[in-house]
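A single protein chain has been removed from this complex, and every other one stays in its place.
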Amino acid sequence: MSEPETTHLVRTTINDEPYERVVQARQLLVHFIRDTLALKGTHIGCDTGNCGACTVLYDGQPIKSCMMLAVQADGASIETVESLSQPGGELDELQRAFNDQHAVQCGWCTPGMLMQAKALLERDGDPDVETIRRTLKGNLCRCTGYVNIVRAIQDAAGQPVTAGTRPEDRA
Amino acid sequence: MSVDTTAAPTRRSSSVGQSVRRVEDGRLLQGQGVFSDDVYMRRQGFVHFVRSPYAHARIVSVDVSRAERMDGVYATLTGEEVQELCEPFPQIAPEPGGRLRDYPLAVGKARFVGDPVAAVLAETRELARDAAEAVEVVYEPLPAVVDALAAVAEGAPVLHEEIGANVGYQDTYEWGDVGWALEHADHVVEIDRLHFHRFSSTPLECNAAVVDWDRGTGVVEVRSNNQMPQFAAMFIAPTIGIPVSKMHFISQDIGGAFGLKVTSYPAIAACMLLSRKAGRPAKWTEYRSEHVAASGHGNERTFTDIRVPVMSDGTILGFDAKAHDDCGAFMRYEPLGGVIWAQVAPGCYKLKHLRLEYTAVLTNKCPVAPNRGYSRLQHLWMIERVVDLVAHELGFDPVELRKRNYPQADEYPYETPNGCIYDSGDLPRMLDLALDLADYAGWRERQAATAGSGRRIGIGIGSTLDSGTNNFGQARLINKDLPFSGNGEAAIVKLDLHGEIAVNLGSSPQGQGHETTAAQTVADVLGVDPVEIQVKPGYDTASHAYVAFSGTYASQFAVTGLGAAQGAAERLAAEIRLVAATVLGVEQDEIELEGGFARVRGDLERAIPFQGIANYVYANVAALPPEVADRVSLTCRYVYRPPFEIPDVDSKRGELTLTYAAQIHLAVVAIDEATGRTEILEYVAIDDCGRRINPQIVEGQVHGAAAHGIGAALHEAFVYDQASGQLLSGNFYDYHAATALDVPLMLTGEIESPSPRTPNGAKGMGEGGGAPLGTLCAALQDALGPGGATVTDTHNPSERVWRLLHRSDEASRAVRVASRS
Partner (left out) sequence: MLVKQLTYARPESLAEAIDLLAAHTGTRPLAGGQSIVNVLKLRAAEVDGLVDISRLAELRTIALEGDALAIGAGVRYAELAADALIGDRHRKVAEVADGTVDVQVRNRGTLGGNVCFNDPTSNFPPLLVALGATIRIVGPAGSREVAAEDFFLGPFRCDLGVGELVHSVLLAPLAAGAGVGYQTLQIARDSWALARAAAWVRYDGTIRDARVVVACLGPKPARQPRIEAALVGTDGSEDAVAAAVAEPVEDVDAVGDSHASAEYRLQMARAQAALAVREALEQAGGTP
């Protein structure tokens, strides 16, 4: 990609599957994922990179796919929410925890939250509550008020679920 | 007629009342939801709207020729075309406000920044965006007005010449005898101004639609996330001139709505016109900056000349006030806000003498939509602020004053001065729970200890109601010619060919878990586990039951939607019992439904599985006596209808809502004196929504509603430049939607006061009532202390708090007390 061009051939891996596509330089990564590859799980919630609904893992790290061009996926390995469970298969432990703790309402922020949570638990298997909240700062939710999402991450980490409970009420 | 049963069915426990795990989660957690932007239609074009950069301007000309010449552009649409093709949208307001002309695109004038003046349909999103830039619009800017009081003052620029003034609706509501109360009260507390600011719930998914006007059948398919499709259909039909029956609305998953996806019908109508013109589907996905500028805002309401008669023992007799409600540039769900506040006219209190002069004002701002808590939020906040200020000014304890003026538990059902019935409740007990959960006494001690430290602690209480299940007859109090009354929701519950239980609903859920709670409700009636119930996701006018009020809004699903599901399930249960009784040769009342079987009570061997019942009705009909076969279809539709009458237009009295959920919140804040920064140290929310169908889902709604309120109270505001009318907080860069760091890990508690008026004892509760707004104002007021400035605005970011702290002169104390000696 040494010459400035308006289109490039991009070779990328998404959810362990290799793709080769010619893309417009102007196309955002999130539109490549949603429109070109028809992976609809990653969502768009804003214009300015503030909401995090588009969060995917790029070489294992959470990034906002609306703040990256599709051409930058060249040579990278990307994971989206569709990688968490197999078609027709079971939900993974993190997804199970989100279901158990009612951390999903409308589901728009959920894929971004899951990828963020997955990366967090891989970095830090036993995060404290403040770390969890801080990690979620870049992922907006307008339905849940975040409390149950924090609970779900505690649950997935194998911790007692204490967020939003009084110390004396905790088991 | 004998049947083989291989296993004896077992008794199961009730599902309603359990925190059954949500069935929606399976697909949403896998990213397999189907939201409107996920929909792809063959040959679709992408829509981009050209929008006014001016708050107020005459549209001199719109030239689409350059855009049309661009490769990949399929069609364009202008206001001039729209005016030829369409009638203006029906208006709810009576004359003169109802003369306002609202079209799918701006006609003649642009009236707010973001008002769509043209649209382009093109092969890709990017091309549509590029082509929109090539549309040349010549504007003649006009003076703009973005303050409601300025808009009704002499000489203000007029938005709609057909009305002649910026008043969309005006009326005075009065019950009891306010004059008597003001004259005979021991004290009259006078408050100059209370201001409820402009904000919205900003669902994370913006509006979207894929619209296909089929040239062959004339049917318009609309795959949108509109949350009240029948309302949209009833507005679009006369405008475009197509029958409602030719509009096919479908949605599956909606990424939050909070009332803001009720008023998307103008954009959907524009997409219909584009699709018809181009002969291909039109796909529109709203961008966040468009949503923020031009979809819908919550109502901004300014209360002035507030007078509150109070007796020396703390009994508050009522209030007299003026309200100017800023509707923005058009009235779409308005001016229903002009009566909807009356559902909670006395708020949480036994106020008897009320007068409110209400004016719905048009300004050059985004049109309002019925944002979460619509119109009750504003009124309830005003009353809560009044009660808090009465406590401060007259030296009453804020807890005791509230308890004195709440209806007591034994006074329910409680009739308000305007004939609304508060169905059940126990506010004093909820308040005690809040105080206990928060360790109120402990916080008062800690508060005393921080005095003089540069950091002040404030403790505040907020009470609110969530009135649910509207009587649409209240629309007649606004406009007596509107042929609306009552309410209803529809559902179909059926046995499928192999006895599977399937349900579809008239609601358009946006995350409230309707599939799950409907399954719980139907499961209990039919005696099975909720996992046996298949609720069809989303909404589809071709196959779902619906009435005009169908949709998901106004805190009613737990009553209307589940009432419909319950009614339909009961009809189906009766049919199943009839078939089983006929086949087994017993009376119908000897049949019980349990574990997927219809069986004879006390003789469990004599049972028919639901598969057998279905077989008789669908495939084995000659085996049933004709008089039985004639009476069963196993597809049962039911419309739940709350027992409303039409309110009295002259006295403005009547039952306006069926149920009243309540929330009481308590907040402890710490304010940094140097900067005015407010930190929430503790937050407690107690709710009462009657019978909780699914406690975990209820708690989730309490959390979410509180987060919206906290965000609005401290961080979120739509700010317009007064001179130019430009929206300064135009996207999430500047409009700070509350993050996980901003929303505290709140504690929740609950009581259940079942409603005596609903089929299941539940009350709608999804909107919440905006308690944080009053709670945080009260906490700030408490921190400011005696003699401190008055908190008069719902929105208190750092700078406002800093000014309240440091400007304690008389001018900032907007409250006076006149006492009878």
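Just so it is clear, A and B label the chains in written order, and each chain counts residues from 1 on its own.
Definition applied: a contact is a pair of C-beta atoms (placed from the backbone, for glycine too) under 8 Å apart; a residue touches a chain by one contact, two chains touch by 3 or more.
Values in this document were obtained by computation on a predicted structure and should not be read as measured data.
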| item | value |
| --- | --- |
| Which residue of B:Glu68, B:Asp436, B:Asp734 or B:Glu750 touches the chain not shown here | B:Asp734 |
| Residue of B:Lys403, B:Arg677, B:Arg691 or B:Arg813 touching the missing chain in the full complex | B:Arg677 |
| Contact residue for the chain not shown (choose from A:Lys64, A:Arg96 or A:Arg151) | A:Lys64 |
| Residue numbers in chain A that touch the chain omitted from display | 1-6, 8, 24-28, 44, 47-49, 52, 55, 58, 61-64, 66-69, 71-72, 74, 116, 119, 135, 137-138 |
| Residues from chain B at the interface with the omitted partner, ascending | 125-126, 129-130, 287-289, 674-675, 677, 679, 714-715, 717, 719, 728-729, 731, 734, 736, 738-739, 741-742, 797-799, 802 |
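In this text, only the chains that are shown with their structure count from here on.
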| item | value |
| --- | --- |
| Touching residues on chain A, where the partner in the complex is chain B | 24, 26-27, 31, 34-35, 38-48, 50-51, 53, 80-82, 84-85, 91, 95, 98-100, 102, 104-111, 114, 129, 133-134, 136-150, 163-166 |
| Of all residues in chain B, those that touch chain A in their complex | 19, 21-22, 24-35, 37-38, 40, 125-126, 201-206, 253-256, 258, 287-289, 437, 510-513, 696-697, 699-700, 703-708, 731-733, 737, 739-741, 743, 745-748 |
